[in-house]
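Input: one structure, supplied below.
On to chain A.
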Amino acid sequence: GGPKQSDDGKNAEAERDYFKVGVITSLSGASVYGGNVTRRGYDLWAETVNAQGGIEIGDKQYKVEMVYADAASDPATGADAVERMVTTDEVDFLFGPYTSGVTLGVAPILEKYKVPMITGSAESPLIWKQKFKYTFGSIPAVDLTGSAPVSTLVNEVEGGAKTIAVIGVNDAFSKATAEAFKANAEQLGLEVVKYDIVPEGTDFTPLVGAIKELNPDVLAVGGHEQTHMEVIKAAKSLGFMPKAFLMHYGITTPDFINNLGTASEYVFGGAVWTSDLEYSDELWGSTKEYVEAAEARWGNMPDYTEAASAATGEVYAAALAEIGAVPPLSEEEREQLVDALENIKVDTFYGPIDFANEGDWYHNNVGLQPLTIQLQNGEQKIVGPSDVKVADPIYPVPGWEER
Partner candidate 1 sequence: MATGLNVKNLKVAYGNIEAVHGVSFDVKEGEIVTLIGANGAGKSTILRAVSGMIPIKEGSIEFDGTLTDRLPSHKVTQLGMAHVPEGRGIFTRMSVLDNLKVGAYQRNDKQGIQTDLEMVFELFPRLAERSQQLGGTLSGGEQQMLAVGRALMTGASMLLLDEPSMGLAPVLVESIFEVCIDIREQGKTILLVEQNAAMALAIADRGYVLETGNIALSGQADYLANHPEVSKAYLGGDIA
Partner candidate 2 sequence: MEPVLAVNSLTHYFGGLRAVHNLNISLRQGVIHGLIGPNGAGKTTAFNLITGVFKPSQGNIEIFGENLVGKPSHYCAKKGIARTFQNLRLFSRLTVEENIRVVQRGQDKNLPEKYRIKQLLKLVGLENSTSNFAGDLPYGAQRRLEIARALAIQPKLLMLDEPAAGMNPSETDDLTRLIRKINEEFSITVLLIEHQMRLVMELCHEITVLSFGEVISRGTPEEIRNDAKVIEAYLGKGVNKLRGNRAKC
Partner candidate 3 sequence: MDLFFQTLVNGLLIGGIYIAVAAGFTLCFGVLHVIDFAVGEWVMLGAFAVFWLNFFTGVDPLIFLPLIMVLFMIVGYYFQPLLQRVITNQQSNALLMALAFTFGMSILFRGSALTLFGFNQRSLTTFLSGKNFEILGISIPALRFGATVFAVLVTLLFMFLLYKTKLGLAVRAAAERQDVAGLMGIDSSNIARIVYAIYLGLTAMSGTFLGSIFSVHPDMGLRYTLFAFFVVVAGGLGSIQGAILAGIMLGLINSFVAVYVGGQYIFLILFTVLYLILLVAPKGILGKGW
């Protein structure tokens, strides 16, 4: 079905000398924060590519032009946005939304129009289980990344954690994070003294108060930056300090560190990337150079979501170069592009990107190694697994008064 326009449109359109790239992300609504973080990554890639003359295909360079649409953190709006991108703006390929919900809302439409999308975020494992052909993700799902920090806390620190309390917010990503923490903890023989999933917007003091009473070695939290800040504030205001806080996404955002100051110190987290890693990269040169560029551009240290988003563009560039397709992409070329994406393995400043072709992580990036990080002196330090760590984990961490 579908309107004819997209079909004729493609053929009718004259050759372009640039790629049109759609960006759908949350520029307003509940996930505005993360949405803007992904956008920073995408934008920096586009700016950098264009500054260097464009994507090199054969012997010619093609610049990229970004087209944005706000998904307003709402699947329906996201779906409208995709429809517009594909049929009206006729983009060649897409950068995906921040939230898993919007991703799930737009993915079927991409199947229909056969336009690929790589999302730099959306870590809910749910997406990949759906096996969408045209949807890829450059951040490994949280059920994969949640394992490293728990195992570090159990096996790689002195004394090793024995008990853990896990709380999570009741949204797809946060809940999956909490579940991953719990599952890993149980597997590693930790005693889970409390497990609770709370609705968004709750006040954490009572829960933290209860957990303080149970006095676990580790308090693990599944949530976004705001949740993490509130949990830390609640714990501090109740004078509660477990041997370690374990959090996931969010502690790597600059706001977490800026707002909490010393209270953010020593928090453990899971990540697949930090600015300490040393990868080489075609576009920027190396991880270090990317980080400098991002810092210069946005005034903040990039976190792993921003980095993943920036690296996403490089995968496209590599795949396009490989199939030698020039803009505008025909449906055939887009099919080829998807094939290429499935098989390519690209080394970026962010690490190797390699999309799985089967299993529960279908089309998700499985090229990366999950890392345990800890905030030390305001920086994210890799403290595990032991073979890649750049610093020793500090455990138990100093109390509130000793900082």
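Criterion applied: all candidates are chains of the complex that A comes from, given by their letters.
Following the convention adopted for this analysis, contacts are C-beta pairs under 8 Å (C-beta built on N, C-alpha and C of every residue); 3 or more make two chains touch, one makes a residue touch a chain; residues count from 1.
All values reported here derive from a predicted model rather than from experimental measurement.
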Touch-positive candidate for chain A in this complex, from 1, 2 or 3: 3
Complex contacts: residues of chain A adjacent to candidate 3: 28-30, 32-33, 35-36, 167, 170, 196-199, 201-203, 205-207, 209-210, 212-213, 225-226, 229-230, 233-234, 236-240, 255-256, 258-261, 263, 400
